[in-house]
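With one protein chain removed, the remaining protein chains of the complex are shown where they sit.
Labels run A, B and C following the written order; every chain starts at residue 1.
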Amino acid sequence: MAQSQSLRRIRRQLTGYVPDFATASSEDDLSWYLIVFPKVLLFSVVLLVPFVGAFWISLHQWEPLATQHPFVGLDNYVALFRDPIFWDALVNTAGYSLALIAIDVPIALGLALLLNMNLRGTKFYSAAIFLPVVTSWVVVSLIWSWLYNPQYGLINAALGTVGLPQPDWLQSSKTALASIALMSIWKHVGFNMVIFLAGLKGIPDDFYEAAIIDGANRWQRFRYITLPLLKPTSFFVVVVTLIFSFRLYTQVYVMTQGGPVHSTYSIVFYFWEQGFQQFNMGYASAIAVVLFLIVFGLSIVQQRTWGDTVEY
Amino acid sequence: MAHLPLLLSVALKLGYAGENQPIVGGALVFLAAAAGVLYLSFVREEMDAGPALKVGGFLLLALAVLAYFWPMRPWPH
Amino acid sequence: MRENRVTRRKALAIAGGAGAAGLAGCASGGRSGDSGQSDGSNSATLWAWNDPGLSPIREEQAKEFEKKHGLDGVNWQYYPFDNYLAKATSAIPAGNAPDSLALSVLWVPRFGDKGVAVNLEEHGFSPDDYVTAARNNSSYDGTLWSVPWYADCRLLCINKQMFEQAGLEVPDPSHRPSWDEFANWVEELGKEHGTGYSMAAGEGLDAFVLSNGSGYLTEDGSKAAINNAAAVEAAEFLQPMVVEDEHVLARTSGTTHVEDFLSGQAPMLYAGSWHYPRLRDSGIDWQYNPHPGGPRIEKSHTWSAGVYYSVPSRGGADQEIGRKWLEYIDSMEVQKNVTRAMGGFPGRKDAYETDAFKQYLDDHPKLKVVAQEMENAVAFPSHPDVGKMWTAVHTQAEAIFQGTDPKSALDKAAEEINGLL
Partner (left out) sequence: MKLERSRGDYLRKGLAHGILLTASALAIIPFAWALLASLKPENKIFTTIFRIIPEDPTFANYVNVWLQNPLDRWILNSLVITVGVVYFTLLLDTLAGYALAKGKFRGKSLVYTLVIGTLVIPPQVVLVPLYIEMNMLNWSNTYWAVMVLYIANPFGTFMMRQFFLTIPDSLIEAARMDGCSTLQTYTRIMLPLAKPALSSLGVFTFIFTWGAFLWPLIILDDGAMYPLQVGIGLLTGRYSSQWGQLLAAAILAALPVLAAYLLAQRTFMEGIALSGGKG
């Protein structure tokens, strides 16, 4: 067990431990409430209450500079479901999220498996692959908007020397969203890789030894030992990637401002544009509430189907 | 609790530091973090903190001093 | 095992105490530091969207303004252009308004319409002092809401060396090419250098639509004109050059087209007068030319924008200091040196007659054509939702340059604009 030695260390200290003041406090709820209270208070005051505020704003025709904001009930929501740009943004964001989950997660698992072979230089490889995660989205988007320049960008120059076709990347509505997804995978894959690698290190070696004795080949070991035992890790990775990918905004804001002809509009970007550029904060808040319901639903469904318990 | 408003305004003042004013709020944050880290690495035995944590504690103390005195450094800025 | 005898209660107290102190520190309230609001301290707070090229001039002007009015501090607060509105729409209603703030032409009508800016005509400013384009841009609904610091216009910019390499004769700077002449240039340059012209997709289409006598709205502003015959003709003129022979690059992000010109990738550029400092230091042998004129009218038009200052009428702004700042910006001392300072052009008509301005033009002949084109510059439509019109037309422009049929794309833009009127 990876942490068995730390468990043994604690037990040793415990046995030699002599409590030198009053009897242990009873197991009442009070002490638990005391422990969880600061965090719950903080995120309720700072996130939940403002989110309820955003919902309240979404029931009004809220123009930031106006002095009074007429109540309009659910008109914003009705207009939202009839707005083609909102559906474009929803499809784009879902596509982006799917790309991240379908491509980023497997690559991260693959790299983690390779790093788990403890080859020489593993520390260098993991540091290098983790490097993009360390830099901020604004900086990475700026650098990549140069690399993606169809005429003098590094990528097309490299493709040209090898004779491959040189796509327009961010300039054409067909490839803009894919370019942003590609860059985001490049930046985010190290994050998932590190989590997978840690999950792999958590799997005890005696499982593998038993399997080798039974003559299981490499694929069978992966299929019947590694994958099932990685279930909780993959649950954690997929939930975090799902929530994270639905927040697509900075890359779109820096690289394409919604891209050619709404092709890279994301929901949060559409929220930002409506709320902060076009003065319809009511409509924007309605977008935000619908986004919240979608992602909240998805994460609950994901938790129900996958569950986070593991069977040894 | 008469002095609550005083405490409030003083504490808030710490939250802002102008162009060349000492960053008092920042120094306080670094001190709090340094106190926590040093307490955990030296006082709490079970943590058996590695060298990184101990050095980190003193680094935070240095940052607290830097935050306070750096804006008032004599050379022109 | 070493037994640590420090009693837990004392140790817990230290850690708990330290954390709690930090926590208590931030659980408090009270007014933030002296960020220059009108609470007694006689200092001015000014906002502008950040432009690294303009900051030095703004600092200079802040010092002069401070000396002139004996203030004890003038501080600039800069925000990126795209988030400037987010800042303004959050801060002003909440009472953190600045004493004066720079506005883009797309925002002046909104600030006027919502009564967030002070009506300047009641304070001795008169709209007739300004060049026509600047006058329309700084007012809405017939009232003056802002004062132009500088106005600008759009032009063609040519790389003379690349022109000669393509066997073309470099035109006289004051010569306005016709569309056919322009198409021929693009053709020859494209053959020689691969690319003939680089422009911003949205503004590039706007310029050709304007140069053919059309625009976003009809003359009386009652209906969208972006899909009338003249506008469709402009789109049909441009589309093949972008889509088929690819000699024209239609850029979708902000400054890429300028970078195409500076990197020698594009011999011709859709340029603004504000690009003058960057072009001057680029080491390229370049010149400005008037934007090509369309077949339907003899004199072409281009957008005129620039930087306009207003005084917030709400949100705790010290309007007295704000008005003094506008007077300073409007003073002849500032207006006549605007071009020298940063290549922009004065908003005030009479500044064009001053010797300082004339002298500067003689020393910098390349700017003569800009002065000539300022008369042809056209203001943006004066409507609170001009920002939405801008987005609507530019989205359809991008669609046209991806191959969509011009007529249907411009009809969609017109439909969106009519929905706003």
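Operating definition for what follows: a residue touches a chain if its C-beta (ideal position, glycine included) is under 8 Å from a C-beta of that chain, and two chains touch if they have at least 3 such contacts.
Note that the structure is a prediction, hence the values are computed from the model and not measured.
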{"item": "Neighbouring shown chains of the undisplayed chain, as defined at the top", "value": "A, B, C"}
{"item": "Per the touch definition above, residue among A:Ala128, A:Leu164, A:Ile212 or A:Leu227 touching the missing chain", "value": "A:Ala128"}
{"item": "Touching the absent chain when the full complex is considered, from A:Ile143, A:Leu164 or A:Ala210", "value": "A:Ile143"}
{"item": "Chain A residues touching the omitted chain (full complex)", "value": "2-3, 6-7, 10-11, 14, 17, 19, 23-25, 27, 29, 31-36, 38-40, 42-51, 53-54, 57, 64, 110-111, 114-115, 117, 119, 121, 123-140, 142-144, 146-147, 152, 154, 157, 186, 190, 194-199, 201-203, 231-233, 235-237, 240, 243, 246-247, 249-250, 268, 271-272, 275, 281, 285, 288, 291-292, 295-296, 299-300, 303, 308-310"}
{"item": "Hidden partner chain, residues of chain B it touches", "value": "12, 15-19, 23, 25-26, 29-30, 32-33, 36, 40, 44, 46-50, 52, 56, 60, 63, 66-67, 70-71, 77"}
{"item": "Interface residues of chain C (partner: the chain not displayed)", "value": "8, 12, 15, 19, 22-23, 25-26, 29-33, 35, 49-54, 75-81, 83, 86-87, 90-91, 94-96, 254-255, 258-259, 262-264, 272, 274-275, 277-278, 281-284"}
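Just so we're on the same page, only the chains that are shown with their structure count from here on.
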{"item": "Centroid spacing, where centroids are CA-atom means, of chain A and chain C in whole angstrom", "value": "36"}
{"item": "Residue list for chain B, restricted to those that touch at least two other chains", "value": "45"}
{"item": "In the complex, chain A residues that touch chain C", "value": "12-13, 16, 20-21, 38, 63-67, 145, 149, 151-152, 170-173, 253, 255-262, 272, 275-279, 281"}
{"item": "Chain C - residues contacting chain A, complex", "value": "1, 3, 7-9, 23, 82-83, 85-86, 88-90, 92-93, 110-111, 114-116, 195, 201, 249, 251-254, 256, 260, 263, 265, 385, 387-388, 391, 395-396, 398-399, 401-402, 404"}
